[in-house]
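Sharing a structure below in structure tokens format, with a few things to ask.
With one protein chain held back, the other chains of the complex are shown just where they sit.
Going in written order, the chains are labelled A, B and C, and every chain counts its residues from 1.
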Amino acid sequence: MGDVIAAFGLSHAPGLTAFPKAAPPEDVAAVHEALGKVRACIEALRPDTIVIISPDHWVNFFLSNMPAFCVGIADSFAGPAEEWLGIPKTRVAGNPDLARAIVETAMDAGIEPAFSQELVLDHGTMLPLHFVSPRMDVPVVPVIQNCLQPPMPRAFRCYAFGQSIARAIQRRPERVVLIGSGGLSHWPGEIQHGQINREWEERILELVRDGKGEELSRYTDDEIAQGGTGGFELRNWITMLGAAGSRPAEIICYRPVPAFATGLAFAAL
Amino acid sequence: MGDVIAAFGLSHAPGLTAFPKAAPPEDVAAVHEALGKVRACIEALRPDTIVIISPDHWVNFFLSNMPAFCVGIADSFAGPAEEWLGIPKTRVAGNPDLARAIVETAMDAGIEPAFSQELVLDHGTMLPLHFVSPRMDVPVVPVIQNCLQPPMPRAFRCYAFGQSIARAIQRRPERVVLIGSGGLSHWPGEIQHGQINREWEERILELVRDGKGEELSRYTDDEIAQGGTGGFELRNWITMLGAAGSRPAEIICYRPVPAFATGLAFAAL
Amino acid sequence: MSLYEVQKFLYQFNTDAALRAAFSADPEQVLADRMLTEVERSALRQRDFRALYAMGIHGLLLTPLANYSGVPIPKYLEAIRSGSEETSHDEGAHHG
Partner (left out) sequence: MSLYEVQKFLYQFNTDAALRAAFSADPEQVLADRMLTEVERSALRQRDFRALYAMGIHGLLLTPLANYSGVPIPKYLEAIRSGSEETSHDEGAHHG
């Protein structure tokens, strides 16, 4: 029987690969060290699949058809979409059987993700993978959540979707690592670009550390919005926490980096 | 305060406008008479908006991003998509305020429809409108449900979505007519094309007539599938019934028409 | 193996008049950069509805191809029914 053998919350600030020299070297080093620990942990666990919950950055979805949740059910996925990211283009294997099980289990539970046979992975997925599964040889199920355009799925629903993902995994043979990708606070391309809401970030990391994901699942849209238009991505952490249950977490690293316009956080459950 | 002032279940067999001479004239006359009654009823009620729940026929959505539910929030919509339908191309006004209220109310209730600012209406929407609102002067909120590609939203969720649509309408000023578009049994373009499952259709119409929509909301995917790949559209009736509540219905007309490859049914609540 | 690419071509063909014109002018060229097997290419070029249906393509992706190719629906139905193995789609076979 399958299981969620580990779960991580990982920031995906594209500066890490696109313009690493813009930030203080000690911050970059600390982040590399944290991601190296995650990589080592994943390599030791040898998971059959990585389920990664990430946002779309106007690459796959537009206002013509904006899904709250979308599961990638393809055999493989191309990425990254961005020429400027500093990550080589590649193709990552999917896990259609597990992906379809995630969709079916959700449907039975009254959660209706869209599904896609053709996602192009952007930095929200490819940047974490580049660091924690750099050979790109572990199959991936990408799960996209709308963190761009309100109205977005409420926190309590992200949490419930995560719980449903865990149930799907339990019914499957795979041993799975889960990643929630995004945040923490940022306002990319907005007037407030570069601002960081440390108080908001520290409160969230405290709840993550203490295994209080359920408290995050009660956050309102307004509370989530305190982290900015990019902080909407907190939803991906909440879904990951729903799947991981209320295990306490290790906050491996937390660095507010104005040059990357966000507080970078890395947590292991 | 707004309300669902009337609700209808209407078949949308494209033969009615594309090749009407293929069917026995008495069947076509009976269907025209039924649709004339619906039109007269709607004209007498003078609704502010028509909310029409219909399927997509591979016009707006593909396997690259297949939503279970999608609400059209645009100012207006072009249609019909099909050159061969025999219905002139036009543009119908939307009602973005009501459409957004439907999405927000659903999100709060734990139902996450995709939303779209650019739906092209196909015969699933345009054919009923052509007959019951032929001047196309009543604003429309198109609600699309996946009736094409499994997995599809379960019957109980369609019913709950309908209930949520009704709550959204109650919070709005508009007086609204609701249409559930589709069915009954058919297998368009499949080997069984032309077959009609009368027993299945009659049972459904009995439940609709008796105000037992809740019983339909407990139909399994397998029970729905007895009506064929086109009978999946029963979901649109179930959502309409969820919105209309358990009022009994008048079955205005029911005609199995092999030349149109389906049993045509028209019900008023 | 490239069923999805066949489906995608049909979806685009059915909704894009420019693609239809290009495909009738030069089918080889239009299919050239798509990830299709030779069997799939030939089934699309020849409007081989029996073969396309047997691959598991949804009926409502195929009937517009018939319409736009001047194939009457009864002819289309005859073609898809001509298989010895009457593979029905309503068990989800085409839901690939």
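Everything that follows uses one rule, which is that a contact is a pair of C-beta atoms (placed from the backbone, for glycine too) under 8 Å apart; a residue touches a chain by one contact, two chains touch by 3 or more.
Source: prediction; values computed, not measured.
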Please pick, from B:Q117, B:Q195 or B:Q226, the residue that touches the omitted chain in the full complex. B:Q117
Using the document's contact rule, name the residues of chain A that touch the chain not shown here. 57-59, 62-64, 81, 84, 148-150, 187-194, 225, 228-229
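Here is the rule we go by: only the chains that are shown with their structure count from here on.
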Mind checking the centre-to-centre distance between chain A and chain B? Centres are C-alpha means, answer in whole Å. 37
Residues of chain B that touch two or more other chains sit at 63-64
Where in chain C do residues touch at least two different other chains? 4, 8
